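With one protein chain held back, the other chains of the complex are shown just where they sit.
Entry: subunit A
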Amino acid sequence: MALTRSALRLFSGRFTQACQVRGYADAPSMSLTFAAPSQVLYNNISVKQIDVPSFSGSFGILPAHVPTLAVLKPGVVTVFENDGSTKKFFVSSGTVTINEDSTVQLLAEEAVPVDTLDISAAKELLAQSQSQLASASSEVAKAEAEISIEVSEALVKACE
C-alpha cells in the first residue's frame, strides 16, 4: 500500500512538474534537457536544432524529429539556440532520447564547452592511449585502450 502510494507520488509530484511546463512550450519548437551527472547545461530550454554524434551516425535534431533513442559517441554536440547563437560542447559518452512530444533528453557522462579544451593536452592523451594499446595484454585492457584512443582522437578533432 505504501509502495503504490509512494509510486503515485513519484508520478504526481515534482517529477511531472517538468512535464507540465514542457506542455506549454510544445508545438513549434522542441524542449532540450542537456545534462551531465554534475552539471546542467540546458534544463527544458526551447532550442532550434541540436547536432549529436552517435554510434549510428551524426545527425541533427529539429522540432518534430521522429522519436528515437541513440547512444552518443565521443564528439561535439552543437546546440542552435532560439536567438541564433550556437554553442558547442564536447561529450564523452551518453544517450539521447527524442520523444513523441518533441522533448529531447541528452544525457552525457561528461560534457564540457569546446573552448575550454587544450589541444596540446588532447594530443598528449592520444599519444598515451596509443602506447597503452601497444602494451595492452588482455582483451579488457585492449578494449579500454581503444576507447581511450577514440575519445582522444575526437578531442583533438574538436580542438581543430
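Note that contacts are C-beta pairs under 8 Å (C-beta built on N, C-alpha and C of every residue); 3 or more make two chains touch, one makes a residue touch a chain; residues count from 1.
Just so it is clear, contacts and distances are computed from a predicted model.
Visitor: Per UniProt, what's the omitted chain called: "TBC1 domain family member 19", "ATP synthase subunit gamma", "Lethal giant larvae homologue 2 domain-containing protein" or "Aspartate aminotransferase"?
Guide: Matching "TBC1 domain family member 19", "ATP synthase subunit gamma", "Lethal giant larvae homologue 2 domain-containing protein" or "Aspartate aminotransferase" to the record, the invisible chain is "ATP synthase subunit gamma".
Visitor: Among A:30, A:47 or A:70, exactly one should touch the missing chain; which is it?
Guide: A:70
Visitor: Touching the left-out chain: which of A:33, A:46 or A:129?
Guide: A:33
Visitor: Have a look at A:56, A:86 or A:131 and name the one touching the chain we're not showing.
Guide: The single option touching the absent chain is A:56.
Visitor: Extract the touching residues of subunit A with respect to the undisplayed chain.
Guide: Interface with the chain not displayed, on the subunit A side: 2-3, 6-7, 9-11, 15, 18-19, 33, 35-40, 43, 55-56, 66-71, 93-95, 97, 99-101, 103, 105-107, 109.
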